[in-house]
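Omission of a single protein chain aside, the complex is shown with its protein chains in their original locations.
Chain nomenclature is as follows: A, B and C, assigned in order of appearance, with residue numbering initiated at 1 for each chain independently.
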Amino acid sequence: ACSGKENTKVKEEKKEGISVSLVIAGGLGDRSFYDSSNEGIEMAKEKLGIKATVLECKNDPSLYGDQLIEASNRSDVIVVVGFEFYDVIQEVAKEFPDKNYIYIDNVIEGVPNITCIDYMENEGSFLAGALAAMATTDESIEGMNKEAKIGMVGGMDIPVIRNFQAGYEAGAKYINPEIKVETIFAGDFEDPAKGKESALALYAKGVDIVFQVAGKTGEGVFEAAKDSGQYAIGVDSDQRYINPDNIMASMIKGVGLSIYESLERIEKDEFKAGSVYKYGINENGVDLAFGTEDMKQIVTEDMIKKVNEIKEKIKKGEITVPEAK
Amino acid sequence: MFKKAKDNVEYLISLFLSIFAALLIGALIMLLNGQNPIVGYKALVLGAFGSKYKIATTFAKTVPLILTGLATAISFMSGIFNIGGEGQLYLGAFAAAYIGFTFTNLPVFIAIILAIIASALIGGLYAYFPAVLRVKYEIDEVITTIMLNSVAILFTNYLVNYPFQAAQGKMGGTDMIAEAFKFPKLVKLSKLNTSIFYTAIIAIIIYYLIKKTPFGYNFRIVGENGVFAKYAGINTKRYMILAMVISGALCGIAGAFEVYGVHYRFLQNISKGYAFDGMLVALIVKNNPVGIILMSIFFAMLKTGSNSMEVATGIPSELILVIQSIIILFIAGENGFKKLFKEYRLKRGKLVK
Amino acid sequence: MSERIIELKNVSKQFPSVLANDNISLHINKGEIYAIVGENGAGKSTLMKTMYGLHEPTSGEVYIKGEKIKSFSPSNSIKRGIGMVHQHFMLVPSFTIAENIVLGSEPRSKRIFSDKKKAVDIVKSLSRTYGLEVDPNAKIQDVSVGIQQRVEILKTLYKGADILILDEPTAVLTPQETEELFKVIKRLVNELDKTVIIITHKLNEVLTISDRVAVMRQGKLVDVVNTREVNEKILAELMVGREVLLEDIDKPEIKGEEVVRVKDLVVKDNRGFDALKGVSFHINKGEILGVAGIEGNGQSELTEALAGMRKIEVGHVFIKGIDATGFNPKKIRELGVAHIPEDRLVTGLSKVSSITDNILMGSQFKEEFCKNKLHLKRDKIRDYAKKLIKKFDVRTPSEDVKVGSLSGGNMQKVVIAREFSFNTEILLISQPTRGVDIGAIEFIHDQIIKKRNEGCAILLISAELDEIFRLSDRIITLYEGKVTGEFKNGEITKNEIGYYMTGNRKEQV
Partner (left out) sequence: MLHDVFNLTLLQNTIRTATPLILAALGGLLTMHAGILNIGMEGMILIGAFFGVLGSYYFGSALAGVLLAMLSGLLIGLIFGVFTIELKSDEFIIGIAINIFAGGLTVFLLRSIFGVKGAFSSPKIVPLPDVHFPIIDKLGFLDVIFNNHSVFIYISWILVICVYIFLYKTPYGYWMRGAGEHPECLETVGVSPKRMKYISSLLCGIFCGIAGAHLSLGYLTLFTENMSAGRGFIALAAIIFGASNPIKTFGAALLFGFFDALGIRLQGVGIASQFTQMIPYLATIFVLFIVAKGKLNRKGI
């Protein structure tokens, strides 16, 4: 009787769908990147009926391997989020040839069971830069000054963040070649007070829009915007809900969506393992979001329209967005 | 130096009692949180020792703990407090990585020796400065080493993001060291590698230094009463600097082992507080080298085990941190509990000569 | 019958490894001066601390003024009018003298602020009343031990205690200061109706000051006698359990060459003032040069300078003909110098280390204990420690015990054991018998003389004139950093030398 019970259980599982593990380099609760990946998993749980576990590494490199192996032992599909896994994933994937790895935010080519999804942050932040450049000189928006000066607060001075920065600057210059773009790296993804100070320093210089790419440190940027009555742009997820009065838009990375789509393809057996997907504007992988319907827009209709035009141009290849070196 | 066996046994007993009491409190917390503590602890132990791979993983984690623990021991026992192990580890790791990805054509043996020497030198040098500031200018080394940690981490961060950025894969790290230099793995997939043997050798050397040589004796007396040591003719300043440099070198080597045995390149966040964990380990066992090894295994077990415990039982890892901190508190309180108990017994007991 | 102000009934105190007080019953009458004598480690301090409430007895009962003590704490004792001067100073080094004296019962202004001015005034008037001069604004860390002792006494007087417990108050006082103190004590008892309990190792003092004497040995109360009915010899015998003779010692003449020469030495004290202002002398082989002087006239600085522990500003030190000016302690020791420092707790010992470790110091690289300057020979070291403990009669349960838990006299024996076993040609000895019991004094003196007879050149600094006179071949007097006189032993009497110690030169006598 006992074994019979187990059998039915296994069957049920099969019916429920594939087993997935989400392995993230940091921790959940960042309200952006990792949370967004988890949303994809949640969506897949709901719509595809997958079974999923989340394994956090809490930015501890000594756990990357452990958690990845743990995940490989328990699931068929392992979604790995974080450029940091570059080495370990190659090592582990070799040992589990019949498992599927979906690797987010980095590029590995030529490994049959690793499928990469890489985002062209620079394209998304190009839009953010363009929007900020348009808004900063528009005095009809409350609190804007005439000066063409915008800012960005980065978490750490690392390649991914610099890629955001490159697109942001290019976007701004595209609108106004004379514009000044100031960047401050807080040096930490977990220090909102430092984020606030950095943003305040920017506002004090005459910047009126700050793009935050700084994880929890970015929470402080939003506070600075609120306190000084100026503006911020969110990142990774649509963060306008945090403070619709001061966060004018968010550059979103469609991490959740792309994870969901990949899982869907696996369910439908349309998945091409081993390939590299670049998610740019064209693939709806990155975008600029303006919050939900009920929120009052800070930027004008014209600006949104212009952003959409730029989007089209990028899609058609009329604009090429530079990458960070 | 000449501790009696009876004292050691007594210490072990009260240590186990303390850990046991802490585990009981942990069980209570789990119960309150709606989890079954037996399941939880079983997962913890199995997670750390349940398979060959798990055992290997646990032991792999002891390497940096033992090295930074020994580093703490030698500095603290000499009365100079090296809190800068983290920075020394980062610089040592980078130096070792640099050799590994630059001089790729060197014979393996030479390259590894060179890497270890380089990491020890740079770690030692980075400890030398605060030591000199302390000894010559009376600048508190606790502040300077805390500050220098941040400086080293920022500096290596700069190095891997600008001049030595990895060619591929936006790693936040340097390039890989040459394939041949990587320390061989002892158990498939796990991080356990030959650095554990080197660590054992280093531990034996340090043990010998501390326990068996006149230099170890001098280090200790300098720490216990510097005025006395000076009066008796010991060059206390030199011993303090030396202790700090050895301590820094050990931390540097810990960094080298992380590179050559675990990550095969320098990563910008290569250590998440190993030096602090090592400090904790050393303090708990009162700078005893053998104790450091055992306590490192215990801490490594907690780390690997708690990871599995979270996955297996759904007990959130934060709660495991809370339980861990209670275990630490109780171990630290061991001596106090014992004293209270003895005083209590003394009050009721008979008088003895 | 007079009132029993303190009464102990079957009091025992057990420390983890020692039974320090073993079933002691005694009583102290109101208005008497009660002396307690006994060997080092006999349990005197422990008993006093119990009376003061610092220890709770393991068993037995304590009655103060007829009332049974239930909760033992110093604050309760202070309320009951007990004050205690501790054997080891209980003073906060960074506070001023006034701050130390009023600590715990500060005069206040507006109820919460401490009134510094008033404190200074109080101290000034206390000093005046009892003739114990101190500078209220000087910091403890900057003043001599003699002054610190005065501060301790002033502290209890300030608290207005009517029972005073004095644990070896005279150990660091000069004879003059002791005399002053005894006047104060007599006055306190006779005029102010106070009760005094005094511990001292100096039996002549016991005879001078006390009404009754309690003798302790190895934790037990051996006897309580009326002072009038005993003499030094009887007391010493009661204490040690054998006859002790501190008689003149036989010192054969030794003709030796000069070993130490000090020329025009100038050295600063901790505050940066000149402590020695051009001191010159020499010591020959097989000679003990005694330095007589009132505490704080440069004696401490002199030994420290010679030991390489204090900077020499001007002048030279020659050891065995080598100019050793500016040598560090290590080099000085390599020239064959051993050193018994004045402050054994801070300088001479490491309290938290074991006796073995303390004895090993300085020998750790010797071939005897260390193979190839690398490997310590544990067994040899342990045997050596055991040997010295036995030879120097250190009273301890084992050689692994931390030095900090020994009694004061036994700590001193550990220092002496170590330094005397180095077989050096030169000995710097500072206050060798401070706080040491009479049996041990006899022993230490014998050891010093033995060293001398072996040809050691010895510099002896002591606040005890008796000691200086008993041991020295030659005596110099030191006053305010200058040598004021030099004599062959026998040329001068104890009374005469006082002139020189207070600044009068030979010519003026």
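Note that in this section a contact is a pair of C-beta atoms (placed from the backbone, for glycine too) under 8 Å apart; a residue touches a chain by one contact, two chains touch by 3 or more.
This is a predicted model, so every value here is computed, not measured.
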- Item | Neighbouring shown chains of the undisplayed chain, as defined at the top | A, B, C
- Based on the whole complex, identify which of C:Y52, C:F369, C:F420 or C:Y500 touches the chain you can't see. C:Y52
- Message: Given that one chain is not shown, which residue among B:I74, B:I202, B:V222 or B:I284 touches it?
- Response: B:I284
- Message: Please identify which residue in B:I55, B:L125, B:I146 or B:L209 touches the non-displayed chain.
- Response: B:I146
- Interface with the undisplayed chain - residues on chain A: 27-31, 35, 154, 157, 182-185, 187-188, 190-194, 196-198, 200-201, 204-205, 216, 219-220, 223, 242
- Message: For chain C, which positions touch the chain that isn't shown here?
- Response: 52, 54, 73-75, 77-79, 84, 86, 90-95, 99, 103-106, 108, 112-114, 155, 159
- Query: Tell me, which residues in chain B touch the chain that this view leaves out?
  - Reply: 133, 137-140, 142-144, 146-148, 150-151, 154-155, 157-158, 161-162, 276, 279-280, 283-284, 316, 318-322, 324-326, 328-329, 331-333, 335-337, 339-340
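As a convention for this text, only the chains that are shown with their structure count from here on.
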- Centre-most chain, if every chain is reduced to its averaged C-alpha atoms: B
- Measuring centre to centre with C-alpha atoms, which chain is farthest from chain A? C
- Considering chain B alone, which of its residues make contact with at least two other chains? none
- Note on the structure: Listed in rising order, the residues of chain A that touch chain B in the complex are 53, 55-56, 58-63, 65-67, 69-70, 74, 83-84, 86-87, 91-92, 95, 106-108, 156-160, 187
- Note on the structure: The residues of chain B that touch chain A in their complex are 53, 57, 61, 154, 157-158, 161, 165, 168-172, 176, 188-189, 191, 262-265, 267-272, 304, 307-308, 311, 317
- Query: What does chain B use to touch chain C in their complex?
  - Reply: 1-4, 212-214, 217-218, 220-221, 224-225, 227-235, 342, 346-347, 351-353
